[in-house]
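Following this message is one structure expressed as structure tokens.
Excluded from the complex is one protein chain; the other protein chains are retained at their positions.
Moving on to chain A:
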Amino acid sequence: MSTATTPAKPTFAERWTALPKPVQIVVWTLIALFFFVLPLLNLPIISTEDAEFGAVLATVANYALVALGLNIVLGYAGLLDLGYVGFYAIGAYTVGVFGSLHGQVPWFVLIVMAVTISTASGLLLGAPTLRVRGDYLAIVTLGFGEIIRLTALNTEWLNGARGITGIPRPPSRELFGVPSLVWDGAVAKVDLGQGARSIFLKFGLLDAVPYYWLALIVIILVLIADRLLQNSRVGRAWEATREDEEAAELNGVPTFRFKLLAFAMGAFVGGLSGALYASRVGAINPDSFMIQLSMMFLAAVVIGGQGNRWGAIVGGVVVAYLPERFREFADFRIVVFGLLLLLLANFRPQGLLPPRRARRAQRADVATKELEGTEEGARA
């Protein structure tokens, strides 16, 4: 190899960071804005025909939020948690129990209670069990998820199999109606009349769009916190623990404490998303929290690319949106979903968006090969 090495094409991330900060902020704002108006656009192809698009988006956002939370546990700290649905259930049940079944606590207090209780349960579960590793941790957490569900099912105080209804919704403001687009073929027209069903901040039964907005705001907040955490000492400690626990411990990382922290963080987000879910659907029962749901959450993180927060969101979108979009095959959608999981695992094991670390490692690999190549060239 006598040719000089051509500089590697700048990756998307590199070109992106080269942009001036104000431009970056503007682009981010535009992207966020797009997602906020998405339910009103009713875009053809994307929009779902057989289910209300706003409701589908609210579900999708919910999955994305859960995936973000699980990504902290699984992607950053490398802890295989198969019982994540347990925290989700705890969040939802807290809202149900204290907002409807045994109390009339105001909604904002309910949310705070939900995250507090789920975080505490994360610490309670993590403190003894994080001593076991790898697959055993997976089983213990799986057991935890089932214990939570079965306890809800068998406890009369939690209304058993009947579940909880009349869960409070977020307080409404009902300021003005938001117009939405109606498509006639390729021609769009603004619907100001009856179609303007989305009343700004009216959390009602019929229109799921405000819930989607709420979830979107929560996702953005969690994303910011996630980014700050991952780029901090905590994030590096997690990465070190995930890659090699013994080495990290020897280098002075108190791995147990950081694993526990990851668990608590994950439980926080899990409880939060469960609480939001409960206050959207208004009624929950133990069947809403089967282990299969845990598997779906796990699939979301792994499909998206564990360790990558955007990947987690993409995975959440894939897992929640596809079955809704293809309702035509309603009965076969789980078969198709299973097939999709199989294909993705087989042909894209890194996930749709591999974490930056994996790509860095790949680039470093290429760079080393090139270096070795030039050395050989110089010797020849």
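In this section, a residue touches a chain if its C-beta (ideal position, glycine included) is under 8 Å from a C-beta of that chain, and two chains touch if they have at least 3 such contacts; residues count from 1.
As a working rule, contacts and distances are computed from a predicted model.
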Checklist line | Chain excluded from display, named as in UniProt, from "FeoA domain protein", "Amino acid/amide ABC transporter membrane protein 1 (HAAT family)", "Acido-empty-quinoprotein group A" or "Hydrogenase nickel incorporation protein HypA" | finding: "Amino acid/amide ABC transporter membrane protein 1 (HAAT family)"
Notebook entry, point to check: Given the contact definition stated above, which residue among A:Thr94, A:Ser180, A:Thr255 or A:Gln306 touches the chain not shown here?
Noted result: A:Gln306
Check: Where the complex has a chain not shown, which of A:Ala13, A:Leu250, A:Val335 or A:Ala364 is the residue touching it?
Finding: A:Val335
Note to self: Which candidate, A:Trp16, A:Phe34 or A:Tyr136, sits in contact with the chain we can't see?
What the structure shows: A:Tyr136
Next item on the list: Quickly run down the residues of chain A that touch the omitted chain.
Entry: 74, 80, 128-129, 131-133, 135-136, 138-140, 142-144, 146-147, 150-151, 153-154, 291-292, 295, 298-299, 302-303, 306, 331-332, 334-335, 337-346, 349
